[in-house]
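Single-structure report; data block below.
Left out: one protein chain. Kept in place: all the others.
Just so it is clear, A, B and C label the chains in written order, and each chain counts residues from 1 on its own.
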Amino acid sequence: MSSSSGNLFRISTWGESHGGGVGVVIDGCPPQIDLCVGDIQTDLDRRKPGQSEIVTPRDEADQCEILSGVFEGKTLGTPIAILVRNKDARPEAYEEMKDKFRPSHADYTYEAKYGIRNWQGGGRASARETIGRVAAAAVAKKVLLSHFAPDLEIIAWVKSVRDIVADVDPDTVKFSEIESNIVRTGDPATVDKMIDLIKEMRSEGNSVGGVVECVLRQVPVGLGEPVFDKLEADLGKAMLSLPACKGFEVGSGFSGTQLTGKEHNDPFYMEGDRVRTRSNRSGGIQGGISNGENIVFRLAFKPTATIMSAQETVSSGGEDTELTGRGRHDPCVLPRAVPMVEAMAALVLCDHALRQRAQNGQA
Amino acid sequence: MSSSSGNLFRISTWGESHGGGVGVVIDGCPPQIDLCVGDIQTDLDRRKPGQSEIVTPRDEADQCEILSGVFEGKTLGTPIAILVRNKDARPEAYEEMKDKFRPSHADYTYEAKYGIRNWQGGGRASARETIGRVAAAAVAKKVLLSHFAPDLEIIAWVKSVRDIVADVDPDTVKFSEIESNIVRTGDPATVDKMIDLIKEMRSEGNSVGGVVECVLRQVPVGLGEPVFDKLEADLGKAMLSLPACKGFEVGSGFSGTQLTGKEHNDPFYMEGDRVRTRSNRSGGIQGGISNGENIVFRLAFKPTATIMSAQETVSSGGEDTELTGRGRHDPCVLPRAVPMVEAMAALVLCDHALRQRAQNGQA
Amino acid sequence: MSSSSGNLFRISTWGESHGGGVGVVIDGCPPQIDLCVGDIQTDLDRRKPGQSEIVTPRDEADQCEILSGVFEGKTLGTPIAILVRNKDARPEAYEEMKDKFRPSHADYTYEAKYGIRNWQGGGRASARETIGRVAAAAVAKKVLLSHFAPDLEIIAWVKSVRDIVADVDPDTVKFSEIESNIVRTGDPATVDKMIDLIKEMRSEGNSVGGVVECVLRQVPVGLGEPVFDKLEADLGKAMLSLPACKGFEVGSGFSGTQLTGKEHNDPFYMEGDRVRTRSNRSGGIQGGISNGENIVFRLAFKPTATIMSAQETVSSGGEDTELTGRGRHDPCVLPRAVPMVEAMAALVLCDHALRQRAQNGQA
Partner (left out) sequence: MSSSSGNLFRISTWGESHGGGVGVVIDGCPPQIDLCVGDIQTDLDRRKPGQSEIVTPRDEADQCEILSGVFEGKTLGTPIAILVRNKDARPEAYEEMKDKFRPSHADYTYEAKYGIRNWQGGGRASARETIGRVAAAAVAKKVLLSHFAPDLEIIAWVKSVRDIVADVDPDTVKFSEIESNIVRTGDPATVDKMIDLIKEMRSEGNSVGGVVECVLRQVPVGLGEPVFDKLEADLGKAMLSLPACKGFEVGSGFSGTQLTGKEHNDPFYMEGDRVRTRSNRSGGIQGGISNGENIVFRLAFKPTATIMSAQETVSSGGEDTELTGRGRHDPCVLPRAVPMVEAMAALVLCDHALRQRAQNGQA
C-alpha cells in the first residue's frame, strides 16, 4: 500500500494539504501505554509551519485530536486514530498550477499516474502529509521507552546547509543543543551562518538544501532482520520516503569506500559483559541487525523545488509555457525535516522491536 | 518477513552458504511468460564465484533447477520454485569461527539475535543468498519486457574502486561495454587500474570497496507510489539490503545539496507528445513516481569484511581474543555486486509495474 | 493487523462504540471514480440503529464526512478517510460492566488479552465498528461497477429467524423485495412471522438468531486465487469476522455432504460462447476461482448476547457474581447484518478484481 508503513506497529496516513485535514491510524500498538494529546502535540509543534522566521509562514496550529484507541489516558491495544484539521489553506494561490506542472514537483507524475490530481496544493506530496508520521512516531517512542529501550535517544540535526558544515559529535550531542536554535543544528559556530544563508536564499526567491544527520543511542542489540528487512534497509526506505530526500548513508557510508578492509573493520572487545566495537564504521548495524553501538546515518535533502522566479515548464495540455512559484513555502526544508527524520527512525525501531519480540521473545 | 520482498511480484529466498542449497519461490508471476533454465542461468553465471581471477575461487557451478510453476516452457501463474545446490562447501575452513566473531561480519549480531547461528560459513548473511534474488530477477525482467516496458534497459557498472573513478555516461553506456571486462566498469581507461588495485589488495590479505552506479532506461511513466512506497524508497531499501551496501543516492544525491533550487530544478519541455525534463537531477523520479527520464542511482559498498590478517575480536564465551580470516572470499565485492544491483532494480520495477496495473489499469 | 483487510483495496477501520467516533481509511482505490457523501450514506442508513421498530433504538444519524482522497467529486487514487462521529453514547448505561463481564460478549477476552478495555460500550467488538466497513464497501461497489463488473448484483437477505425459514430463490430475488420489509427477507409469507418473533423476544428481554443468505450475480470469471486465498476462503473469513457470525457455507455447503459425487458434480455445457454449469452446487466457485455462475453462500448468526435478564458471571476481580443486561441493543442482529454481509462481499470482490488485474491484466 502506498500510504501504510510497518509490519506490526503499522501506520496508515491520509490527507491532502488542502482538504478536510490530515491524519493517521496506528494499528498494533501495545496496550496500557500512557498517552495524551500533549505527548503528540509536542512533536507536532516542532514540525509545524510558522514556528520560526526561516520556515514557511503558513499559519497552522496543527492541533491534533485522538479519535480512538485511548481510554482513560491509556492505549487500548486497538487502532489509534489521530486527526489534524487543515485551517489556513489558500487554494487560490495554486490557481495557476491547475494547468501547469511545477518543475521538480510531483504535479506531472501524479497527473500521469492517476489522470487526476488535487492541484490546490501539493496533495499527498505536500510535507503536510508528514503530520501523521510525526504523530504516530510520538506514540512509537512511548512504546519503545516503556517496553524495549528505557534509555533510548533519537536525535537528529542539520549537518550542513549547502556548503556550511556543522561540527557535531553524534556520540555526545544533546537534544537541547539542537532545539536551542531555529535551524536545528548542533554546532553553535554555524548557526548564524546557516540562518543567514537560508534568509538570503529566501530573499532571492531561491532555496537551498543540505544534510541531516541522526543518531540512535541505546538501541537494543538484535533489532533488524537478515536479508530484505535489514535495519539499515528499513531505515533507508523510511528516510527516502520523506519529501525531498535524495540520499541515505549509514556508518562510514560513501566515504567508507575510500578505506581498505583493514582500515574499515570494527574490532570487537569486551567491556565488562558487553560486546563492544573499538570503532563504529558499521554505524551500529552488522548483517542488518543492531549491535548495540550508536546507529548513525545521514540524509541528503535537495533544495526546495518551489522557487519564486519564472521557470520553463509545460501545461497539462501539452504545451510549453512558463510558471512563477507562488504560495507559502520553506526556503529550506532542513529545520522542519529534523523532527520528521527522528519520527521515521522511531517508527522503524518500534516496528522492529515488536518483530523481535514476536520471534525471539525479547527485544 | 525477513526473507520475502515485493507486494505483488513476491519473492521468498531461503538457504545458507553451507547446507542443502539456496533458492527462491516467486509468487504472483503473470502466466504465459516464456521461461527456461537458460534464462535464469545467464544471470546466475554473472553472479557466480570463480568467474574470474579477481573474485572468490569457491568452485560452484550454481546450476539451477526450476521445480514448479513452469509448464511446457511457459509460466503457469503459480509459484515458481528455483533450487541451487551447494557443492563446494568447506565448513572446516570455518572451524575457528565456531567460537569467535569475525569483525564487521554478522556473526555476533546473529548470535545475539537468535542465540544460535550456522557458523559453517556466513549463513544467511553470505552473498550466496543473493542467488535467489538474481534468479527471481531474471524472471522479473522477462515479465517487464513482455508486458510493461519492451525497451527497458537495466545496466549497472563499477563507478569506482576506492579512489579510482570511472568516467561513464549513464545515458549512453552499453551493457556489452560493462561485460567486456572482469571488473565490470564502463571506462576502458580505468579497467586495468581497478584490476591491479584489487589484485594488490588480495595479495596483501586486504580488501577494498567502491561505488556501483546503475541506470534504468525506458521505464514507463507512473511507477512508484506516493508517501511510503516511493520508487526511490523501494529502490533504496532493495539496494541497502544487499550485503556490504552502506549508502544509496538517486539523481543529484548528496552532491545536489551543493546547489540552489534555481540550479537544481529540472525544467519541463515538450518533445513531441512527450513531457521531458531538460536536466535530470531528479534522477527520473519525482514525488516518488517515475517521470520517464533515466533513473540513475549509486550505491556505496564497503570493503569486504573478511581479510587475511589477525584482528582483535571476542569469543562467543565473552573473552577477548584474536582471529585471522580464512576461507575463500572476494577481495572486492564490486564485480559480482553489479548483477545483484541490476537484479534488485528489476524486482522493484516489476513489483511496481504490477501495482500500477492493479490500481490504474496500465503500467 | 487486526483492523485492516484486503491486499490491494485495503481498508483500515478504527473507533470504539463510545469515544470520538468511528471511521475507515481506504488505500489503493483506483482514481477517477465518481464519489460523493450520498453514495456512502445510502448504505450507512441501511445499517444504522433506530431505522425500524425491531432494531436497537440508539439514536445515531451516522452522518459521514469524507476527509480526504476525493477532489471535485472524483477519487484521487490516494487514501480516502471517512469519519462518523458518535453522538448518542450513554456510557452510564455501562457502569456495571466496568467490573463484570457480560456472558458471551468480548469483555472477558479483551481484558485477558490487553489487560484493559473500554467498558463504556462494546469497544471494537461493537457492531458500530462495521460502519467503517459499510462505508468502504460503498466505494468498493462503485469501483467494481465502473471497472470490472458493470452488471454486478450483491444481494443478501434474512433466510431464517430461528426456525422460520424464508423461501427465496437466489437466482431471481430482487433487491427491492428485500428492502420492502424491515426484517429484510425475500419471502412475503414469512415477513410478519419473523417480525412477530423478534418483537416477542424483545418483550421477553430475550434475543434470537438466524441465517443470512447472499448471492453475487454477474461476477467476472477468474476472481480468486489457488491455495490460501481461494475466493470462498476470503469470503468466509470476511463473513466470520462479522460480529455474532458462527458459520459459513458456500454452494451446497453442509447439505452437500449428503450427496454422492455423481449427484454433486456440476456438468459443464456451452451456452453460446460461454461455459456454463447445469447445476450450481459449487456455488459459483471452483478451485477457489469464480466460474461465472451465481456465488451463493449462507451465514449463521447467533442470538444477540445482550439479554435483559439476570445471568451468572464473574467480576474482573475474579469473583462469581450476577449481571443483568442494560443498554440499547438489537433483539436480533439479522436485519442490520444484511447490509454488513453485502459490504464484506463487495470488499472481497473488489480486492480480488484488483489482484486479478495486477497479475492477469484483466478482471
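List of remarks:
Here is the rule we go by: contacts are C-beta pairs under 8 Å (C-beta built on N, C-alpha and C of every residue); 3 or more make two chains touch, one makes a residue touch a chain.
Source: prediction; values computed, not measured.
Remark: the residues of subunit C touching the chain excluded from display are 1-5, 13, 101, 103-110, 112-115, 123-125, 129, 160, 162-163, 201, 206-211, 221-222, 224-230, 232-234, 236-238, 240-241, 246-254, 256-270, 273, 275, 277-278, 281-283, 285-291, 300-307, 309, 311-314, 318-320, 356, 360. By the touch rule set out above, subunit B reaches the unshown chain at residues 1-4, 10, 12-16, 19-23, 25, 27-28, 31-32, 65-69, 71, 74-81, 83, 113-118, 120, 123-124. Interface residues of subunit A facing the missing partner chain: 7-8, 28-31, 77-78, 147, 226, 354-355, 357-361.
Just so we're on the same page, only the chains that are shown with their structure count from here on.
Relative to the centroid of every protein C-alpha atom shown, the closest chain centre, again from C-alpha atoms, is found for A. Of all chains, the one whose CA centroid is most distant from that of subunit B is C. Over half of the residue numbers found at the subunit B and subunit C interface occur in both copies, marking it as a same-residue contact. Once the centre of each chain is set as its mean CA position, subunit A and subunit B turn out to be 26 Å apart. The residues of subunit B that reach two or more other chains are 226, 360, listed in rising order.
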